[in-house]
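What you see is the complex with one protein chain gone and the rest in place.
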Amino acid sequence: MQIGFIGLGSMGAAIATNLVKSGHDVHVFNRSPARAEPLRKAGATVAASPAQAAHSADVVFTMVADDAALASVTFGEAGIAAGLKPGALHISMSTIGVATAQDLTARHREAGFGFVSATVFGRPDAAAARKLFIMAAGADEHLKIAVPLLEQLGQSVGIVGADPSQANLVKLIGNFMLSVIIETLGEACGVAGKAGIDPMHLVELLTSTSFNAPPYKIYGALIASQRFQPAGFSLPLGQKDNRLMLAAADALGVPLPLASLVHDRFLAVRSRGIGAEHDWSAVALCALAEAGMEKQV
Amino acid sequence: MQIGFIGLGSMGAAIATNLVKSGHDVHVFNRSPARAEPLRKAGATVAASPAQAAHSADVVFTMVADDAALASVTFGEAGIAAGLKPGALHISMSTIGVATAQDLTARHREAGFGFVSATVFGRPDAAAARKLFIMAAGADEHLKIAVPLLEQLGQSVGIVGADPSQANLVKLIGNFMLSVIIETLGEACGVAGKAGIDPMHLVELLTSTSFNAPPYKIYGALIASQRFQPAGFSLPLGQKDNRLMLAAADALGVPLPLASLVHDRFLAVRSRGIGAEHDWSAVALCALAEAGMEKQV
Amino acid sequence: MQIGFIGLGSMGAAIATNLVKSGHDVHVFNRSPARAEPLRKAGATVAASPAQAAHSADVVFTMVADDAALASVTFGEAGIAAGLKPGALHISMSTIGVATAQDLTARHREAGFGFVSATVFGRPDAAAARKLFIMAAGADEHLKIAVPLLEQLGQSVGIVGADPSQANLVKLIGNFMLSVIIETLGEACGVAGKAGIDPMHLVELLTSTSFNAPPYKIYGALIASQRFQPAGFSLPLGQKDNRLMLAAADALGVPLPLASLVHDRFLAVRSRGIGAEHDWSAVALCALAEAGMEKQV
Partner (left out) sequence: MQIGFIGLGSMGAAIATNLVKSGHDVHVFNRSPARAEPLRKAGATVAASPAQAAHSADVVFTMVADDAALASVTFGEAGIAAGLKPGALHISMSTIGVATAQDLTARHREAGFGFVSATVFGRPDAAAARKLFIMAAGADEHLKIAVPLLEQLGQSVGIVGADPSQANLVKLIGNFMLSVIIETLGEACGVAGKAGIDPMHLVELLTSTSFNAPPYKIYGALIASQRFQPAGFSLPLGQKDNRLMLAAADALGVPLPLASLVHDRFLAVRSRGIGAEHDWSAVALCALAEAGMEKQV
């Protein structure tokens, strides 16, 4: 199948590489061309623009940083909408806002393109190992094309619904739930530490019970040791997703007090100079500091 | 070993039965004597008072409803302190407050008794199947006696520290973390439902990713279906533990905004007439109602 | 002085009428022309567009519903920017967002127009009686023209600073503080009522002490009696201002937990079907309901 792929960050590059390995004819584009080189070596064709990558493709994937980048590579000058053939399918894998996804859906429908949102749970190493959990949403006729491709990229593909933006919402909900786990662990480690229980020991004890899910283990270790560098998922990206979740909930008329609390934590931790080089689990520093348990460095 | 066992609720009865099955000479007491009958049939001796159950025991277990019940069976008339022989060990398995545990520790030390807090994670069926996760804390000399016994009662025994109250704190932290999961699921199901995603489908999707821990599955199903009866763990008990957590954190000087939020949820849901017959996951009704997604019944 | 005036809602009409009465040559415009008739009778000239109202004016006032309306009457087709003469001054009195005000400032500077934000505290009757409290911000050279005019419109004119958006921020802070008073009164009336103290009596008692400011008296009476109709300031407008406050604080990097709480209250109360016909003090219904003290109607 001829495939266009726009966005070769660490996630995008891993996914595009897997598409090449699966035997597809992949035309890639990345804003900074250096990141396309490894793909060229792996067998992809490097395009000069999103439009060129989309040209004569059956399916174009996008995996870009945020809503603005997606709008730009889609509808900007030499964007994929300018190159895509009628009836072709756009699969958006980025973590973007619900309103942006709804807007894309409407504009693509009008232009005669298919559209599927396929959001991913997992980090770059999981992407490389085809271990992603993928959430897909779109019209049946589009899912029929998208799902077999997506199954080559992850360990499971969940069908969320017929409205592409629903897959974006589920992704935002997932990150919302992770952010609450981070805050929970910050508070738990703060109170335990104040009582003379080593936070790392607390995390080991609790994750040996029914709190044995990866987020508790991974973030528990980071928070208990207060080691927030290097960033696995950077704080500003986490903050962006928190804002997207609140915006989606606001539009739906749903209060999310937990997301509001985490929103305030993001702002407070950034006022302390914590930023892009830190993992988003650094929001737990607020709770640790309020407990008087912040490590002095 | 001669063992006293006070408190034959569903958890206590399952644990006491296992002690009998393991070959110990178990003397049981329960306030309402009817609940002692199955234990008698299983081979236990039924005592007329906590003091009698404790008399000539090497170890006395207590598994009672709350701090007041523990104070009563321990220091009340014909309490275990009145029957226990010097040097014997009291193992408290109840979910009680940190201050109560500290008080017990001091009074037992003064009276020449040993004291271990051994709190449990798991429901009655896990207790019956010796699948509990147990958190134990106390002086080394007392843990040396307690741990081998506790290992007969669960799948793991974590040693929290030398201060018995630390095991109580870890239990409260565990329930605090569960309560936050409940609130999280309430908010997540509310926003998903409002966007046209069946909450049960959301839970299935998310628990097939890294949110695959039992609390997300169990509470997710209850909350998505809004089925809060029968109570697995009743709402007033959950509310009691939330209050104990806040009291412990207050004494330690640690703010827990998440616990404060859940505290307010407990009060709000009770104002709606939800109570003792409901599972504590019914606190999620607040978030569901605020989303306009509460089921009309 | 020749003055343009755009926006003849209840506030705008009262202010424009006072400008006419003060002897200015006032050219008014309102989207629905019927509302301009009373002004014509009072002596104003009715213009066919914002541009026409601005044409040859020394100063153009705008008092419109929201950021979008202001953008439209300013930069839209036949907007004031299309009619204003170089060096003329735009005085914006609307409650708009800080970012919108910053954008207007930059565009007007570029186009050679002066710009002052002059936000108002007070209701239409206060506007009619020239009893408004006005907050003005802008460059000195523009304030020199604006302040004498504004002094004809209210009982005091506070100079906030040189950046027009600062007057918008102060207005949003004022409404934020009012919204917190509303929530406070909801919680206070809920807990008092539950204890058998008539909420109206509570309000009378407290506002006879140092809580003797108008907001406590006015909103206290509405909330204690749970009479939220007719709307003095409608709930959706209050919600809009809450969102503008949170957006401004987010851009500045400042968490406002109280505004986040009120944000969630707005969403929750709207899920209950409370809306445009209700006064924004109806957000207190959330606290009253959580106390089990909501009046059944």
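Miscellaneous remarks
As written, the chain order gives the labels A, B and C, with residue 1 at the start of each chain.
Here is the rule we use: a contact is a pair of C-beta atoms (placed from the backbone, for glycine too) under 8 Å apart; a residue touches a chain by one contact, two chains touch by 3 or more.
Everything numeric here is computed off the predicted structure, so don't read it as measured data.
Check C:G97, C:G114 or C:G190 against the missing chain and you find that the one touching it is C:G190. Residue C:P214 is the one among C:P214, C:P230 or C:G273 that touches the chain not shown.
Residues of chain B in touch with the missing chain: 243, 249-250, 253-257, 260-261, 263-265, 267-268, 270-271.
Although one chain is hidden here, its contacts on chain A can still be listed: residues 264, 267-268, 271-272, 289-292. Taking the complete complex into account, residues 98, 121, 133, 135, 156, 158, 160-161, 163, 165-166, 169-170, 173-174, 176-177, 180, 183-184, 187-188, 190-192, 194-197, 201-202, 204-206, 208-216, 248-249, 252-259, 261, 287, 290-292 of chain C touch the chain not shown.
Convention: only the chains that are shown with their structure count from here on.
Comparing per-chain C-alpha centres with the mean over every protein C-alpha atom, the closest match is chain A.
One simple way to say how far apart two chains are is to compare their mean CA positions; for chain B and chain C this gives 53 Å.
Centroids built from CA atoms put chain C at 39 Å from chain A. If you average the CA atoms of chain A and of chain B, the two centres end up 38 Å from each other. Residue positions 249, 253-257, 261 of chain A are each in touch with at least two other chains.
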